[in-house]
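Shown here: the complex without one of its protein chains, the others still in place.
For chain A:
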Amino acid sequence: MVLRIRLARFGKKHAPFYNIVVAHARTARNSRPLEVLGTYDPKPQAPRPGDTHGRPWKDIKLDISRARYWVGVGAQPSDTAWRLLSMVGILEPQYRVGKIQGQVVRADSAAKSLVPEQTTRPAVEALDRVEEVKAVET
């Protein structure tokens, strides 16, 4: 029997809430699993009070060591579970899009946090680079 790490949908209408479970692949979605590894609340939470420029966040509870164990003994995560597990470094990400997006976010916030003096410098460097390219072309 194939073991799967997957999500079991609980919660109400328009208010989803998932258990991250280890279960046999052919059992029903919400049947009693072998183990509940954690929960995933897909509803974005508002930034915490006092967090002025805070971003909305999603609440995930996960027993990381136990998840690593189940992956080690051959449990197969579903796509969504794979995405979540790859975020904490248990698996290699299946799709790189998310990682690249994460890098973009980080680069964005880094650029925003720079003081104006430092932001002008990369612009100057970019100009230099353009000139180099022109020199190479000629």
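Definition applied: a residue touches a chain if its C-beta (ideal position, glycine included) is under 8 Å from a C-beta of that chain, and two chains touch if they have at least 3 such contacts; residues count from 1.
The rule is simple: contacts and distances are computed from a predicted model.
Protein name for the hidden chain, per its UniProt entry and selected from "Putative nucleolar complex protein 14", "pyridoxal 5'-phosphate synthase (glutamine hydrolyzing)", "E3 ubiquitin-protein ligase RING1" or "Ribosomal protein S35, mitochondrial": "Ribosomal protein S35, mitochondrial".
Think of the hidden chain as still there; on chain A it touches residues 8, 10-11, 17, 19-21, 32, 35-39, 44, 48-50, 52-53, 55-64, 66, 84, 87-88, 98, 101-102, 104-106, 109.
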